[in-house]
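Structure first, commentary second.
Apart from one protein chain that is not included, each protein chain of the complex appears where it belongs.
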Amino acid sequence: MFNEAIFYFFAALAIVSAILVVTRRNAVQSAIFLVTALLATAGIFLNLNAEFLFIVQVILYAGGIMVLFVFVIMLVNLDVALHQVQFNRQWFVALIISAVLAAQVAAAIMVSRQSLYTMPAAPAEALEPNTERVAFYLFHTYMLPFEIASILLLVSMVGAVVMAKKRV
Amino acid sequence: MNVETTVLGADEIILNMGPQHPSTHGVLRVKLRLDGEKVVGSECVIGYLHRGVEKIAEHRSYQQFAPYVDRMDYVAAVSNGLGYCEAVEKLMQVEAPPRARVIRTILTELQRIASHLFWLGTHALDIGALTPLFYCLREREEILKIFEKYCGARLTTHAFRIGGLQYEAYDELEKDVERFCKDFDKRVDEYEALLTENRIWVGRTKGIGILTAKDAIAMGVTGPVLRASGVQWDLRKAIPYAAYDQYEFSIPTGKNGDTYDRYLVRLEEMRQSRKICLQAIENIPAGPILGKVGKVLKPPPGEVYHSIEAPKGELGYYIVSDGTTQPYRVRIRPPSLINLEALDQMIRGHLVADVVAVIGTLDIVLGEVDR
Amino acid sequence: MVPIGHYIFLSVALLAIGVVGIVTRRNVIIILMSIELILNAVNINLVAFSRLVGSVEGQIFAIFIITDAAAEAAVGLGIIIAFFRNRETVLADEMDILKW
Partner (left out) sequence: MNAIIPYILPVLFALVIVALLPLVAGYIVLVERKVMADMQVRLGPMRVGPHGLLQPIADAVKLLLKEDIIPESADKLVFWGAPLISVTAAMLALAALPIGPFFQIADLNIGLLYILGVSSLGIFGIVLGGWASNSHYSLMGALRSAAQLVSYETSAGMAVVGALLLAGTLSTRGIVEAQADTGWWFIFVAPVGFFIYLVASIAETNRAPFDMPEAESELVAGYMTEYSGFRWALYFLAEYTNMVVVASIATTLFLGGWMRPFANTRAFNFLDYLPPLLMLWVAGYCFRRTPKQPVPVQKMFMAAVGLLCIVVALVLIMPMAVPRDSFLASSKPGIHGAFWFLFKVGAYIYVFMWLRFTFPRYRFDQLMRLGWQFLVPLSIVNVMMIGVALALHRQLGWPNWVTFPLGILLTLIAGGYLLAMGEKHEQIRVGDDENAEVDAREETPVNV
């Protein structure tokens, strides 16, 4: 019972802060709510016994990428953009898209009839430490994607530095 | 502070290091033109401490003006007094007796050490080292005690009179100076240990505020700032006054005129001053302490320029007398003001943090800059 | 235990909100944030199913998605800074020329 309560709490928190991210006028406040959304998803990962992913999400996403976002928002000195109109008049299109998505998901759940298939109860202590298993797979079976990811990061680092140089 | 554009903007920002600022050694306002973080240009606004000392001199008799002179460079009051008294004596072709000259030399050298100690403390504090300030103040306290015993005042001493001295040297003067000089060398080694090989101190001072010898001479810069650029010019050796010709001491000079060399030059000067004091107290000649100078001074009409080596640089007095008891005109050459002129050229291309270090290394005192 | 349908519903909800964000907002930084939201929604799905199936592959793929999100955020923000320095604006509508 305690487990489900946590999940529903984090899920609600994630959705509410996601909505706030999209609707806030001030970019800094939407950045803050995005951080809360990320931490809520991290909570859900923890609830699913994926602790390594929880900590990677906190360090990389909330601690790394979001700091970058807040940095750029401040560097770009947004009060000039504040009084410009923030929302374009494409509400109508957005509504259609979300309606279509909702319909698709509903159909998928109806057809699969496994919607009530529940998660096997987590064995209290029996679950091996998550980090060791993730590490084992990461460095054995998925060695190649790991290297490609590192090259991707290298390329993006070089790209970001070139982009942000003074005299572009 | 008006910011023309955003932090990312390319054109310049005017940054005000206002008159009320923790590290401008007094009421100096520096208007810095910044391109991002680099200093592109600067302009010093002075005059906040201007008291019109030179105008006052025209309505005071020669003896009455002597205490005003201490208020100019309040950190080194004794050497101001020496400069003024010797200038007037030169005007009146009067010689101070040998005993007076030797005691004057001892007190001036002690004052030079005290001024350099105060400079080292505040300079290190600006760059971030909190501890040297308290070590330097501890030594300076000893010197101020000696001044207090001799003439009753610590800072603005008015120790000398025209023609010699007012007070006879109190009997343990030699013992006090001996005690101070005995372990002062160890103290300077303490400062050296704390700062000289300190990687961060070297990082913050080497190559900062470079002043080449040619520029230094062109700008008329004098004192430790000039000697650190490699020019061997010290008035105590070039035009000896008081009793400096009787003692031998060396003149420290630097090589490439950056903040680190000025720091080394001033440290070495403190050691040399200690040497002079030790030699001086060995034989203070007996005899009168005041030359044949009447109560009312009426110097013959004429003019004189006499300069001495103050801790900050060449402190000059140009006195024009019209035969009355009051000088017609007294012009004072302030070393701090002329050294300050070099600030703009020294901080170009450096970062804002270095401006603080360069102002510190010029060792300016705003009382002398503004007069 | 929580049925898998609820996880799917949560991730789709986040996906929908992200898409709405991209479509309706004019400020490029908010668009980038909405993309981050969508990537997060994908992660939730991956981890939920990896927990359902009992293996760890889902979480590994989620880690790769996070590294990709980091790379994308870095380059995206670099472009925004470069663009902002030249055109003083951050609005998507005014990014209408290819070479400046």
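Think of it as A, B and C in the order they're written, each chain with its own count starting at 1.
Here is the rule we use: a residue touches a chain if its C-beta (ideal position, glycine included) is under 8 Å from a C-beta of that chain, and two chains touch if they have at least 3 such contacts.
Since we're looking at a predicted model, the values are computed, not measured.
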item: Where the missing chain makes contact, among the chains that are shown; value: A, B
item: Residue touching the undisplayed chain, where the options are B:P19, B:P98, B:G207 or B:G230; value: B:G207
item: Absent-chain contact - pick from A:L75, A:I97 or A:M157; value: A:L75
item: Touch with the omitted chain, as defined above, among A:V35, A:V76 or A:L138; value: A:V35
item: Sole contact to the chain not displayed, among B:M72, B:A124 or B:L343; value: B:A124
item: Residues in chain B touching the chain absent from view; value: 1, 3, 7, 14-15, 17, 21-23, 31, 33, 37, 40-41, 43, 124, 126-131, 133-135, 138, 194-195, 198, 200-201, 203-204, 206-207, 210, 345, 348-354, 356
item: Chain A, residues in touch with the chain not shown (by the definition above); value: 2, 26, 28-29, 32, 35, 51-52, 54-55, 58-59, 62-64, 66-67, 70-71, 74-75, 129-131
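In this text, only the chains that are shown with their structure count from here on.
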item: Chain A-chain B separation of Cα centroids, rounded to whole Å; value: 64
item: Contacts with two or more other chains, residues of chain A listed in rising order; value: 75-76, 80
item: Residues of chain B engaged with two or more neighbouring chains; value: 8
item: Residues of chain A touching chain C in the complex; value: 3-4, 7-8, 11, 14-15, 18-19, 21-22, 27, 30-31, 34, 37-38, 41, 44-45, 48-50, 52-53, 56-57, 60-61, 64-65, 68-69, 72-73, 75-76, 78, 80-81, 84-88, 90-91, 93-94, 97-98, 101-102, 105, 108-109, 114-121, 130, 133-134, 137-138, 142, 145, 149, 152-153, 155-157, 159-164, 168
item: Residue ranges of chain C touching chain A (in the complex, touch as defined); value: 1-6, 8-10, 12-21, 23-27, 29-30, 32-34, 36-37, 40, 43-44, 47-48, 50-52, 54, 56-57, 59-60, 62-64, 66-75, 77-82, 84-86, 88-91, 93
